[in-house]
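Below is a slice of the complex: some chains, not all, each in place.
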Amino acid sequence: MPSKDQWYAWFNGHMVPESEVRVPFRDRGFKFGDAAFDTTRTFNHQLFRVEEHVTRLFRSLAYLDIDPGVSAKKLIDVSEQLAAQNLHLVDPADDIWLTWRVSRGIDPSERTAWPDYPDRTLIVECRPLPFQTRGRLYRDGLDVIVPSIRRPAPDALSPRAKTQNYLTLVLGDLEAKRHNPDAVGLLLDTNGNLSEGRGSNLFLVHEGRLRTPKAQFVLPGISRATAIELAIAAGIDVADADLDLFDAHTADEAFITSTSFCICPIGTINGRQIGDSQVPGPMTKRLMDAYVALVGCDWVGQYLRYAK
Amino acid sequence: MPSKDQWYAWFNGHMVPESEVRVPFRDRGFKFGDAAFDTTRTFNHQLFRVEEHVTRLFRSLAYLDIDPGVSAKKLIDVSEQLAAQNLHLVDPADDIWLTWRVSRGIDPSERTAWPDYPDRTLIVECRPLPFQTRGRLYRDGLDVIVPSIRRPAPDALSPRAKTQNYLTLVLGDLEAKRHNPDAVGLLLDTNGNLSEGRGSNLFLVHEGRLRTPKAQFVLPGISRATAIELAIAAGIDVADADLDLFDAHTADEAFITSTSFCICPIGTINGRQIGDSQVPGPMTKRLMDAYVALVGCDWVGQYLRYAK
């Protein structure tokens, strides 16, 4: 019997302890990475922009031609319910991630051992946010390394779909961590422009202008969109653009955005310090403050608690 | 209790009924397709070139920097044992597939619900060969369609590693099947040359010369290697080369090779008949005969039994 302090997930229509969420190995999500996912987080125990995230998930599924078999509304309801079920497991001052995963399921010819398996695999799951391991980054800045491996071209697999084919991003991140275990990898795209890391978007600041890689070559993150909105509201000149290493090495400031990081200042790219090394730089700081104000939750403080 | 007629698999060190092979959803093989696999088949109930297949699997894993945690020898022993365990489930005149799958396992920070899970996921599994659905192809030839989606460039993810990131091949095949449900997709590579389909290699015949796409852009199949060996033994001029649609539309004969297909004649490419439409063409026929002789098993007959 699942203990009270076990995390629960929603698995093919049922709320079950996480340990029971085991996918038949014939599921195409496992065999081929033939699946899409999306992730949001809570602020003050409330899910952030859950509709935008589910809309983006459905867009990834449309690209893959996978029918989720469930309405957006239903998925959001389940998500709220699941978050509520799990949030008691973290410190009241902490928050959690919530992730949806939808695979194409098991091919009809391979269902012998699971004759009653549904037409697709659908999982909603939660995890504690990793405040402890990341606290230092908000004080010192993140080390970013550009590996030699590149994002596939959009005509091979669109980076705008958040699929479970993550090997290029995984290998890029491993390559970066071989050079510096604390670093994250940020890949060039097929044209040699900066694109994205495993789950994070890049922003660069030059003389008061804010730029981020073009949407065609990255997953257009909800946090990326949030940072752009905040910049617009603050009257900052912000746009997406083709950015390359010349931009990186001449930037005044740099930061990444992601669901969990929200905004995290970058300290170095390829071992070279960004700007005058103030972490965070003034525009980054301004946007971080605005982000905290927008979500009404001091996520910077959540991280910095752990920066020793 | 598993019934006697259930298929068994080897799952993280144990021989279990297939229905029990369920992968924790936090396994990176599921989350990211962060895994490699390889497949052989039996002829007359004997595994074919099992050492070459396991060597290739280990090469895929080396590229991904995944440690299988097991020796090739051990894996082969297990495979022989597993095949023996399952073969009674098919007709004595039939044969089976055997597949190895190795994922990077569960990240340490996500093992809470599976504290004792091993350091990687390792599965060996079997399936009956699909003789029934394919019988017609050996009589009429396979319809091949070249979709608009392309294989990623080798600097993004090497096609020589047989990984569980199969989405591009999956989407290419789905695109082809939208046009013709009986067709298979065969993708162009980043340079616009013909590369491969989901698990099959291409061969084209021009004026007695046999050509197949270059090894850097495809999974160098064991059956592809076998066909090349047989061609060399038969004194045929055979080589790998950059092949494009001009080659396809001017070919005298065309066929694919794969573990299960061995050699299957192609009838059309993009709806245009290959050569003078004899299926199989004379060189294809000669290589099919040599293949049957090599393995000592009439796999052509296995398929043709079902061509009605």
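The letters A and B name the chains in turn, as written, and every chain counts its residues from 1.
Just so we're on the same page, contacts are C-beta pairs under 8 Å (C-beta built on N, C-alpha and C of every residue); 3 or more make two chains touch, one makes a residue touch a chain.
Everything numeric here is computed off the predicted structure, so don't read it as measured data.
Number of identical chains making up the complete complex in this structure, 2 of which are shown: 6.
As a working rule, only the chains that are shown with their structure count from here on.
Chain centres here are Cα means. That of chain A falls 33 Å from that of chain B. Chain B makes touch with chain A in their complex at residues 6-7, 9, 11, 17-19, 21-35, 37, 64-65, 101, 109-110, 112-114, 123, 125, 127, 130, 133, 148-153, 155-157, 163-171, 174, 190.
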